[in-house]
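Handing you a structure now.
A single protein chain has been omitted; all remaining protein chains appear in their positions.
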Amino acid sequence: MAEALVLHPDRLLPPDPGVRAVTRRLYDAVRALPVLSPHGHVDPRVLLDDAPFPDPTALLITPDHYLTRLLHASGVPLADLGVGRAGLTEAESRAAWRLLCEHWPAFRGTASRSWLEAELSEVFDVRLRPSARTADAVYDTIAARLAEDAYRPRALFERFGIEVLATTDDPCDDLAPHAALAADPTFPGRVLPTFRPDRYLEAGSPDWPALVARLGEVSGCDTGSYRGWVAAMEQRRAHFRAHGATSADHSHADVGTEPLEPGVVERSYARALAGTASAAECTALRRHMLLEMARMSVEDGLVMTLHPGVRRNHHRPTLHASGPDTGHDIPLRGDFTDPLRPLLERYGTHPGLHLVLFTLDESVFSREIAPLAGFYPSVFVGAPWWFLDAPAAVRRFRGAVTETAGFRRTSGFVDDTRAFCSIPARHDMSRRLDAGYLAGLVAEHVLDEDEAVETLVDLVAVRPREVFRL
Amino acid sequence: MAEALVLHPDRLLPPDPGVRAVTRRLYDAVRALPVLSPHGHVDPRVLLDDAPFPDPTALLITPDHYLTRLLHASGVPLADLGVGRAGLTEAESRAAWRLLCEHWPAFRGTASRSWLEAELSEVFDVRLRPSARTADAVYDTIAARLAEDAYRPRALFERFGIEVLATTDDPCDDLAPHAALAADPTFPGRVLPTFRPDRYLEAGSPDWPALVARLGEVSGCDTGSYRGWVAAMEQRRAHFRAHGATSADHSHADVGTEPLEPGVVERSYARALAGTASAAECTALRRHMLLEMARMSVEDGLVMTLHPGVRRNHHRPTLHASGPDTGHDIPLRGDFTDPLRPLLERYGTHPGLHLVLFTLDESVFSREIAPLAGFYPSVFVGAPWWFLDAPAAVRRFRGAVTETAGFRRTSGFVDDTRAFCSIPARHDMSRRLDAGYLAGLVAEHVLDEDEAVETLVDLVAVRPREVFRL
Partner (left out) sequence: MAEALVLHPDRLLPPDPGVRAVTRRLYDAVRALPVLSPHGHVDPRVLLDDAPFPDPTALLITPDHYLTRLLHASGVPLADLGVGRAGLTEAESRAAWRLLCEHWPAFRGTASRSWLEAELSEVFDVRLRPSARTADAVYDTIAARLAEDAYRPRALFERFGIEVLATTDDPCDDLAPHAALAADPTFPGRVLPTFRPDRYLEAGSPDWPALVARLGEVSGCDTGSYRGWVAAMEQRRAHFRAHGATSADHSHADVGTEPLEPGVVERSYARALAGTASAAECTALRRHMLLEMARMSVEDGLVMTLHPGVRRNHHRPTLHASGPDTGHDIPLRGDFTDPLRPLLERYGTHPGLHLVLFTLDESVFSREIAPLAGFYPSVFVGAPWWFLDAPAAVRRFRGAVTETAGFRRTSGFVDDTRAFCSIPARHDMSRRLDAGYLAGLVAEHVLDEDEAVETLVDLVAVRPREVFRL
């Protein structure tokens, strides 16, 4: 018994029998709707090549920093999980998989556990709860599935019911995989690039001069001046739009947007290129550049999404040993009201702008983001980034923003994942949780049930489309 | 069916059947108690003149920035709702009403929706859910009611069971309407002014010199010096107290209170009058002045209420087009512990002081406000401003403060509204929510039911009276 992995059909639904009954009806209305994924990190070449996925560890553990970080906290070296290494042997993969299974209790109550369990069960038909004893059997089950044609990326894409999938891409990317996918008559799905220019705005970073030099080459604009940088960015955005991009994503330590005088910008830009700009000057330049990106969004219609407030690579020894995105990006306190004011005073009521605000600092949901989205037609409350699949956090999110901003000012679900096979589990969790939240409102007679159904369908099938201009 | 507007008798009560049964009993003990409204923004001339209310839009939409802001976020121009305009024609009012009804789904789950629905149903007998199709019929129903004598302000005041209603008034106000109401033997209600001197403390504002000049005229004190400003303030407070005021309300960006040396104050004051004071100097002056206001409260007994932490008029283009209070005051992060220390070290244990702390930053409830109110006899935890009528926020508020400060250190409900007709709905919501919170404690055997009843009656009928010295 204790070794069986059985998904309960009512998982994540509120326990009160009356509320649960309403939730089930709401959930049934959306459970089978297509998946819209307007922001994520799947590599488009996976779908272009349609090669079989590698072994279970390389597919499910090594690239998933939510799993590797908690294993690391539990004493497992990252290298043993394949992180920062070229590849694991079959024996090493099996050993890494065993480490996950042995540490399965460490994941109790975590968001990762919920969707991984759903993924194992629903995608790979695993029927055993992971443990030291079952590790090899589970590994073998998944490995066997991965060898089947039905488990190749395009087959899963269809089985998952994905209608739109956005990737995240460097401005210098040629987007050839996207073009090839779009041109392939045998692949009906939409795979869209997303413009992600962070690195080109961080003039204080040591690799920035090389990056803008390369930006100049790719765009054909002389990025030796700020004016040229602007032209290059506009050129790359046009390239992205031509390949179907609908949004531009920005992630910096803060959301400051403060205009500089043209002369000041050029001088700071020059000093930054020469490596003589101060840290404060580089921050000011970045805030000016972010405002410039908003101006471009107003003009070209790319939805602007902000993912601020993380100290990236908190533990530099791990960064140097294993690379970035290895589980130690740690959130920071955030502010939105004053830092975004220059941007919103300029563009906040402009119909060209869609601005989706994400945060890892829950205290700003009710305090700043919901009030902003409750006034500015351009502003939308982003789904609770990093807590997207965390039931308690999702409930707190809805509880914090709905009473001020309602449902229509929210972005709809965003899976933000690089784990392709987790996409259906994540979207399913979101649907269950929103159904439960709405059922609670029905049970308290705040909404009628027909309104709740309509709202849930809107959240699943309409919000992402409208907010992200899909 | 979907077009009917039916209020459920158990609305906002917890869904668990056992907890709900307790909640009903608790709620029944207070549902019919008189309304005490110690802080709000109703215009006293409404009651003095007792003229019929204007059309539905002018009564319910135009002045309510909670409604207009979310319509604005949904793409409706504020001017179409009558905001910042002299008045709407009958056709324009109808059109504005239709905009609200068409966008009714945008309000699902919001606090505004809950009390507006209750107001429509219980005050105006509307039986149709607002929608594009029902807009005219709903408009006509309300318009017809407004023409009846039973819907004139004084009749509603009596029907609503209002015992005390506090308004919010400028220090230079002569309070003639309050005097006239008090002298009118046909009007038995108590309508009290509240002293709200914010603008006279903001020396950095361009209109400040003119304001203090006028303060000088009205008070008969020479406000050319800080000493004169103090005398003028004391004179105006005495005037307010003579007209029944029991509290003074203060709303600044922060709650800093820091004494300055007398010479420094006078010099800063003089520079501010001359327009040569720096922003930092004006902030320091304001913090000193706020401390001075606390000193006056200790002496004259006016309850001091603080509503800090909002960036007023965030979108200046809207301020210029439509005026202030148009839905874009956006909260800021707040601190209370250190900024209030000078005030509390001086006056915090003085029996003359009642200090009610409000906040829009929920994170300070458990961290700072509840601990302060749990030690200082002068400090009370204010009801959750802006979230007063938001069920989830009210539950968070009680959950955040009760375990540290109990119920007796809280202010009781404050409706803070300028929407006169919403008063009963708002107070009813508060009673339902507090009943539900207390019932939860009974259900978990934390309180006996007799204690819960007594506590709820205390919150509704005693706290506001004692805390606000009504």
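Order of writing sets the labels: A and B. Residues in every chain begin at 1.
Basically, a residue touches a chain if its C-beta (ideal position, glycine included) is under 8 Å from a C-beta of that chain, and two chains touch if they have at least 3 such contacts.
Just so you know, these numbers come straight off a predicted model, no measurement behind them.
Considering B:C282, B:A373, B:A435 or B:V460, the position touching the chain not shown turns out to be B:A373 (whole complex). The chain that is not drawn here is touched, among residues A:L47, A:A111 or A:L165, by A:A111.
In the complete assembly, the contact with the undisplayed chain comes from A:H315, out of A:H315, A:R346, A:R418 or A:R465.
Checked against the hidden chain, the listed residues B:G18, B:G87, B:P188 or B:G275 yield one contact partner: B:G18. Shown as candidates are B:T110, B:S322 or B:S363; the residue that touches the absent chain is B:S363. With the whole complex as reference, residues 1-2, 7-8, 10-17, 69-70, 72-75, 105-111, 113-114, 129, 311, 314-318, 327-333, 360-363, 386-387, 390-393, 396 of chain A touch the missing chain. Considering the complete assembly, chain B touches the hidden chain via residues 16, 18-19, 335, 337-338, 341, 344-345, 348-349, 363, 366-368, 371-377, 379, 399-400, 402-409, 440-441, 443-448, 450-451, 454-455.
In the analysis below, only the chains that are shown with their structure count from here on.
Annotation: 39 Å between the Cα-based centres of chain A and chain B.
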